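Removed from the display is one protein chain of the complex; every other protein chain stays in position.
Moving on, here comes chain A:
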Amino acid sequence: MNPASQLIPLFVVIPLSGAFLIALMGKKLKWLPDFTGTFLTLVLFILSLVAIKPTDLYHTLVYSVGAWKPPIGISLVQDGLTVLMLVVVNLVVFCIALYSINYMERFTSKWKFYTLFFLMLAGMNGVIVTGDLFNLYVFLEIASVASFALVAFGTERHELEAAFKYAVMSSVGSLFVLLGIAMLYGYTGTLNMADMSVVLVHKGEGKLIAMISVFFIMGFGLKAALVPFHSWLPDAHPSAPAPISAMLSGVLIKALGVYTLCRIFFNVIGITPAILSVFMFMGALSMVVGVFLAIGQWDMKRLLAYHSISQIGYVILGIGLGTPLGILGGLFHLFNHSVFKSLLFLNSGAVEYSTGTRDLQEMGGLSQKMPVTSGTSLIASMSIAGVPPFNGFWSKLLIIIAAVQAGRYGYAFWAVLASILTLASFMKVMKYAFYGSLREKWASVIEVPVFMKLAMVILAFFCVAGGLLLVPSVQGVFLQQAQAVLVEGLQYGSRALGVIGSG
């Protein structure tokens, strides 16, 4: 086994042990939750950066849990797509942990928050690294259950209502996923994703595969909040505490929804033109419906939540185009969206922390009192609206160029339209919240504490510098590795199994 593959289990082990440690001792030792939260997430972020190099060298790394040789045991697989997702998740989570040090002071039981936080992180990292379909379901549920509890964390009327709605809908989604997994197991007789794709290539397309595809699109589409299944998101994401909103919108819907859709349809079942056109249609629909619903909102976090639906639509549209450029654009937009959307949610949390309101009509002129928050918020708004040279511009440009190249002029048009509407709605946010004249009652508002500022500045830096990921030498080791995994499609199976054969 390759020595570099020994690092893969750490992505699950570290957050799980963090959750255990905090649950055990966090109540007594007041400093422990903050310290472990920041330290362990920093370690995870560094580990995810370390993982880029060996993946570039060896392409696919496999770790067999308990030394059971695949396809019998559970295997953890690390390839380009995995590394991309790991970097995205752990970067955002590190900033959020930093932010939570100050923000979560208002809540009574900080250690419970960190325990659930680490469980959710363990679930997400687990979903990303696992190479076993049932194991994927288990991690999916760990992340989901932790997120239900975190949405209800405030235990007020709205939080509870949103959490209940989210929990019921998400459970139904998971049931469809499990049903699909059961059918796929019955059809192929294996649970290892690599082995499964090899078996499916031999068995060929059946009617059952079409049914399983529908189940997976329903289940994972619900987790990703694509438009027919989106109704839980605008309730659940604003109700959580701000760091958790950032985590849910920034990374959870991507790790649990978009990543799993890509992995299963491109690498396991095998992508077909029919599924691609479903992806494109749902992506475009989410893009347009999300932005239209967002534009009329006055609750800042709710507005941001609707934009998440819209931006996820861009990602799915890009990936659904199926061309290498489209996939590159989709994955790049996935990275960018997680950075700027987390930043926007952290900004809204900062405003709420200082003023106590989320209603845009009550704010105004806050840029005089909160320069860091308004500055980073301006950067994030420009990024999400696709203004050059911020990162959102480049990924949207790639997606639109790819759509034109593929001859999908209609989808390109909708992408441009949604981008303009996004710009309009963020101009509204900036105008009402941060610019204009300062209201009488906000005269005593002060800027947020230092760790919150630091977290926002780090994310803002990535918004500005994100475009550099397209520089050829950087792109070759990071984005193109992930793109290659999806473009190669079913070769995933033989690669992940072949690595084992050679040692």
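In the analysis below, a contact is a pair of C-beta atoms (placed from the backbone, for glycine too) under 8 Å apart; a residue touches a chain by one contact, two chains touch by 3 or more; residues count from 1.
Note that in this section contacts and distances are computed from a predicted model.
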Task: If you had to name the missing chain as UniProt does, which of "Cation:proton antiporter", "Branched-chain amino acid transport system permease protein", "Phosphate ABC transporter ATP-binding protein" or "Pyruvate dehydrogenase E1 component beta subunit" would it be?
output: "Cation:proton antiporter"
Statement: Touch with the missing chain holds, among A:E105, A:E156 or A:E205, for A:E156
- line: Missing-chain contact among A:A23, A:V65 or A:L178 belongs to A:L178
- prompt: Among A:L24, A:V50 or A:V168, which residue is in touch with the absent chain?
  reply: A:V168
- line: Of A:F148, A:F279 or A:F462, the residue touching the omitted chain is A:F148
- line: Missing-chain contacts on chain A, rising order, are 134, 137-138, 141, 145, 148-149, 152, 155-158, 160-165, 167-168, 171-172, 175, 178-179, 182-183, 185-186, 191, 234-235, 239, 293, 296-297, 302
